[in-house]
Every structure is written in structure tokens, then in C-alpha cells.
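Down below is the structure, laid out as C-alpha cells.
The other protein chains are all here in position, but one chain of the complex has been omitted.
When the chains are written out, they are named A, B and C in that same order, and each has its own residue count from 1.
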Amino acid sequence: MNAVVVYDKQMEEKTLALLDERGVKLEDIAEIVYQIQIDYLPDLNLERCLSSVKAVLAKREVQHVVLTGIALDKLAEEHKIPEPLGELLRTDDFLYGVDEVIALGISNIYGSIGVTNFGYLDKVKIGVIEQINDKKRSGEQVNTFLDDLVASIAAAAAARLAHEAGYGHSRD
Amino acid sequence: MNAVVVYDKQMEEKTLALLDERGVKLEDIAEIVYQIQIDYLPDLNLERCLSSVKAVLAKREVQHVVLTGIALDKLAEEHKIPEPLGELLRTDDFLYGVDEVIALGISNIYGSIGVTNFGYLDKVKIGVIEQINDKKRSGEQVNTFLDDLVASIAAAAAARLAHEAGYGHSRD
Amino acid sequence: MNAVVVYDKQMEEKTLALLDERGVKLEDIAEIVYQIQIDYLPDLNLERCLSSVKAVLAKREVQHVVLTGIALDKLAEEHKIPEPLGELLRTDDFLYGVDEVIALGISNIYGSIGVTNFGYLDKVKIGVIEQINDKKRSGEQVNTFLDDLVASIAAAAAARLAHEAGYGHSRD
Partner (left out) sequence: MNAVVVYDKQMEEKTLALLDERGVKLEDIAEIVYQIQIDYLPDLNLERCLSSVKAVLAKREVQHVVLTGIALDKLAEEHKIPEPLGELLRTDDFLYGVDEVIALGISNIYGSIGVTNFGYLDKVKIGVIEQINDKKRSGEQVNTFLDDLVASIAAAAAARLAHEAGYGHSRD
């Protein structure tokens, strides 16, 4: 086993640990994948959705985006981000779009299906995304990046299943 | 009035004429914009939505995307596209994603709000987008590109209004 | 062997045949990959570059983009594209950017490295890209899409090698 593999393994574990620390379980993300894919893949099950979520999170680019986004959320929470940016993040200012921009860095890798899935989930909050937002609204956590990260991981995992199954875009 | 302006004017008129020929009225696109923006801008009206649609369609890049997409739909209809591409377009194959790719060329110009709006409309067909799909399903027209073009114009026009109004992203 | 696999095989063969018909050999694309990667991977060889080009072209999304772009070039050549679009394509109008937009649909799949590689090759024409442009300038062929397609395939194949080798972005 060489150094690079060890390194990547640590990065992956850190990424999963951070999601868990912020209250996101991979099973919750898999649940979203299931909901947006079941119409296209009638014999889909949660286990396959979970595998797809894990495959997305095994990618280095994805890990880097997740680490960066959650770091910004936590630093804003701890008031370590200089103003006026800190306040923009704490209030998730309507005008601030860098959260969507970095989340698109995840969805883009899975082609236009990944991107359209993300756009949909960004509007129609489902499952754990809604819970993340509730914590944000109540002031319990700064989750400006987290909700978009979760939406983009789910969007990417769903697009992976679509490509695998040999279909890709809704026809209608 | 210089040559460039005349040229652009012709290109714009041609674009609007093609949309009309394929059964899409600007008022129909404005209606979609209204539906996805009214929650954010309570005193919005259809007139302002229509102005925003027109402003999007006045952009050269947008005109080029629309002319290209509709040309592909029509050439596929007339069986002038070589196989296997012609058949992919006539059946709007699940696997084919170039329609979304070029539509994103319109939404991208309006930032991440444009992109997420497009992703949403690509899934939740509203108003004239549903009608375009009905014509496609019935075999009346090849509309593989047209539905995505209309969704991306509406997405862009809605994003324009959001930027103008000084808000941008749904916070929740 | 199931139906889906046969279908894909035909699509891939058609894509490679079209590139060949338009004067592009996979070895020529591999040569570009070599030139832009040799500084980062000192023991790179042309064979590995060629394998990476083939892996990119084995992707369905890539095949669809290539088939669509070359179809537009050929239809413009045969004066089958309605005006004013036909003329825009035949002259590769400075204003027309749909060629870059669809080519980015290929590069995007390989992350930000794919995109920056493409941007570079779009400016600094290397090897066969320059030859394609010469044929365009001389009026021999309409190659408005072809040069961007080749640049994006090379950009993607180079990004693949970068990800594989465990490095990704130029640090300086």
C-alpha cells in the first residue's frame, strides 16, 4: 500500500466524520437519491442508493469541496471569518451564491443530469436537506454550505445510477 | 445606425419568429417566470416577467443557442440529420444530453441562480413546457431541444429579476 | 451480450468513423495530450495518451456531443442549415459560441482541470487543431465545431491522466 492511498483514505474518513458531526448520515442522503430515482428505476432499493452515495464521496474532488464548504460553515459559526463575509454566511444572505457554485463543482462531474438534479433539489428541499435548513433557521447551526453540499452529493449519486442503468434524462 | 446593430436586429427577429413558428409565445414563457418568482417578489406582474424574457432574448449568445437548437429539432423532423443521431433526436433518447448542455449555455450567464432555476424547470415541467412535451409525445413535432430552450430562457429571465430585486438565492 | 451493449458499440464506431472522415486521427489527439502533459508526467508515452483518448471517446455523453457537432459542420457545408445560422457556421462568426458550449460538455466531466485544459487549447492551437483550422480558413471544410471537439477530447484525456497519476492542477 503506497503513501498516496493512505493519504486518500484519511481524507475520505475525515470527510465522512465531518458530515456525521454536522448531523448528516449517508443513509439520509441515500433516502433522497431513492426518492428522486424510484420513478425511473422501479426496482431500486436503498442499499444501491447508499452504495452510489459512497462512490461519489470516494472521489477526491468531492471530498475537497465538502471539506471546504463545511470549514466555512464552522468558521462562520465560531466568528472567525472576517466581516462582512462572516455575517453573509451566518444569515445565508439571499445574494450569496458561492455555496451553489462550489456544490456545482460536485454535480458537474456527473454531466448535465447531475446539474439538473442539483437544481431541482436546491428548490424542492427533501428529507435531511429540510432538517438542515430547520437548524439553520433556528440559529442552531450555520449551514449555508451544508444544505447545498448534501443536495449536490444526492444529485450526483442519482446521476451515477442513471448513467449506470443506461438511461439519463427524463424524456418528457 | 451602424451595420452591427442592423445585423443583431435581424438575428433577434429571426429568433422570435422561430419560437413562434414552433408554437411558443413569449407570454407563455413569461407565465412560467411568474409562477417560479411570485413567492419571492409578491408584487410581481406578468408585464415585468415579459420584459425580462425579452431582455434575455435580446442577448446574442442566447439567440445563437436558440437558433441552433431549433435547427436541430427541425432537421431531425425532416430526416436530414444522419443516423444514428437523427433517431436519437426523434425519440429524445434518455441518454442524449446535448439539449441540456446547450440550454445551460443560456442559464450559466445568469449565475448559479439561473442554473438551479433551469434544473428545477427541467424536472417540474410547467405551462408551455408541458404542452411542448405533449406535442413531442404525440409525434406531432420533434421538440428535443425546444423544451430545454424554453426552460432555460424562463430560468434566465427569473434569475434576472432576482438579481435586479437584490435577492438571489432561496435561503431555505 | 445484450441490446444496450451492441447499441453503444455501434455509436462508438460511428463516432470514430466520423472523426476519421473529417481528417482527425486518434493518434493526432494523443499527440496533443502528450504535449500538454509531458511536463507533469516525465515518463509519459504516446501509447498511454492514446489509451486515455480512447477511454474518453468510449463515454456515451462524449459520443453524443461529437456526433452533434460534426453533424452541424457537415450540414452547414451542404447548405442544409437555415439562414442566418448556416452562414454563421460557415464563416465561424466571431460571435458564435455554441461550439465552445457543447465542447465544454465534454471537458466538464473531467472537473476543473478538464475545463482549464480546454480553455488553454482553445487559444493555443496545437498540432491537428491547427491543421483543422487551416482547412477551415482555406474554405475546404466547415470545421466550426470540429476544432473545439478535438480540443475538448484532448483536454479531457489529459485531465484523466492527471487524476489517475494523483496530481491535478498546476501549482504555479
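Annotations for the structure displayed:
Criterion: a contact is a pair of C-beta atoms (placed from the backbone, for glycine too) under 8 Å apart; a residue touches a chain by one contact, two chains touch by 3 or more.
Just so we're clear, the structure is a prediction, and the values are computed from it rather than from any experiment.
Although one chain is omitted from the display, it touches the following shown chains in the full assembly: A, B, C. Annotation: of C:V53, C:L85 or C:V101, C:V101 touches the absent chain (contact as defined above).
Touch with the chain omitted from the figure is made, among B:E12, B:E61, B:E77 or B:D134, by B:E61. Residue in contact with the omitted chain (choice from C:Q35, C:S51 or C:S112): C:S112. Mapped onto chain C, the interface with the missing chain covers residues 92, 94-97, 99-101, 104, 111-113, 115-120, 122-125, 133, 136-137, 166-172.
Think of the hidden chain as still there; on chain B it touches residues 4, 60-61, 105, 108-112, 163, 166, 168. Within the complete assembly, residues 10-11, 14, 60-61, 64-65, 67-68, 71-72, 74-75, 80-82, 84-85, 88, 95-98, 101-102, 104-105 of chain A touch the chain that is not shown.
What we mean here is this: only the chains that are shown with their structure count from here on.
The best fit of Cα atoms from chain A onto chain B calls for a rotation angle of 180°, in steps of 5.
Spacing of chain A relative to chain C, judged by their CA centroids, is 31 angstrom.
Annotation: 26 Å between the Cα-based centres of chain B and chain C. Among the residues of chain C, those touching two or more other chains are numbered 60-61, 105.
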